[in-house]
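Yeah, one chain of the complex is gone here, protein chain that is, but the others are all in their spots.
Showing subunit A:
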Amino acid sequence: MSSSLELKEVSIVSCYETRRPCLPLRVNGSWGDLRGTMASPWRSTEATNSEEVNAPLCIELVGYMFGWAFSFISIANCSVDPSELSVDVAVKRPVSPARGPGFLHSLSLSSAFPDDLEVNEYCMKMLHIYGERYVTYANCLVSYARPVKVCQNCYSDFISLKEIYTNISSDQLGPGNVSCHDSLMRSDRLMLLYTLFNKLDEIWISAECTQCLTGDQEALSNETVYFMASLNQSLSCFQQHQSNHSELCKACKASYKRLNELYGRMEKNQTLCIDLEDAMNVTRRLWSINYNCSMPREETVPVIAVSSFMLFLPIIFYLSSFLHSEQKKRKLIHPKRAKSSSSLMNIQDKFS
C-alpha cells in the first residue's frame, strides 16, 4: 500500500513537470509558490487514496491527468471484506491533526447511547470515507481555481465523492439492516452532509464540467482534448513571436482563427466547460489587448460617404415633394345652420 502511495507522490510531481509548458501564460516564477502552497493539501489526498484502495465498495478510480495527455489508473474490483477495513488507517493517517482525535473521541462516546440510537459502525465508516473524499475534492477545486482547471483535474474526485454520497443517501440497507440515510443525513436540522455536498454539486453544475467529459463521465471528451491541443498550438505560436507584436498578429492569425472558430462551434454544440471558457478568455485577451491584434477601423471614409448619401436622400425627397407635389386642399362646407358663417362673429359679440 505504501508503495502505491509513493508512486502517487511521484506521479503528482511529474504532473507538475509535464504541465508546465502548457501554461505559458504564467510567469515561471509563480509556479514555485503555487507548489509550495499545494504541498500540504496533497498530503490529505494521500490518505484518501489509500482509503480508496481499502474501500469496501467497488470503486473505480478513474484516472489522473498528466499534462494534457491522460491515462487511466484504474484499480478495479477491489472488493475487500468490510471487516478488514481497519479504523486504524484513519488513526494512523489523520486527515488533519485537529480532526483525528475528535473523531475517535466521539466514537468512544457513542457507546454510551442506547443501541437503536447509536450510529451504526458501518455508517461511521461511510461517514469517514465521505469526509476523506470531500476534502480531496475541495482541495482539488481550490488548487485549480486560477487559472480554472477544475474540470480536467477534479472530475475523478467528484465522481468518487458523488458515489459515496449516493451510497449514503440511498435507502439501501447496509449490513445489520441499517440505512445510513436516516442516521447520517436526516437526524438533525443542520443536515450537514447534504448541505456540504449540495454546495459542491452546485459548483460542479455551474462549471458545466459534464460538457467536457465523455458520456460516462470517466474521461475528457475528444472535443476537449482537441481544443486543448489547438489552444496549445496558438499559445506556442504566441510565445514564438512574442518580441514583435505586428508579426505575431500575422503569423498566429491562422491558428488563432482556427481556435476561435472551434470555440464558436463548441459553444453552439454546448460542449464547453469553465476550463475551456477561461482558457479561451485569457487567450482572447492576450490576442486583442496584449498583442493588440483586433481589427483596425480603416474604412471610415467610405462609411461616412455612404451614410451621408443616405441621409441626404430624405432631404431631397421632402424638398421635391414640397415643391412638386400638389398641396392637398380641403373644401370647406357651409353648414346648414341657423347662424351659419356668422357664428364666430356671434361668439365675439357675446363676449363683447
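Just so it is clear, a residue touches a chain if its C-beta (ideal position, glycine included) is under 8 Å from a C-beta of that chain, and two chains touch if they have at least 3 such contacts; residues count from 1.
As a convention for this text, contacts and distances are computed from a predicted model.
> One chain isn't displayed here; going by UniProt, is it "ESCRT-II complex subunit VPS25", "Chloride channel protein", "Autophagy-related protein 13 N-terminal domain-containing protein" or "Trafficking protein particle complex subunit 8"?
When "ESCRT-II complex subunit VPS25", "Chloride channel protein", "Autophagy-related protein 13 N-terminal domain-containing protein" or "Trafficking protein particle complex subunit 8" are compared with UniProt, the left-out chain turns out to be "Chloride channel protein".
> Hey, which subunit A residues sit against the chain that's not shown?
That gives, for subunit A, the contact residues 260, 280-281, 284-285, 287-289, 294-300, 302-307, 310-311, 313-314, 317-318, 321-322, 325, 327-352.
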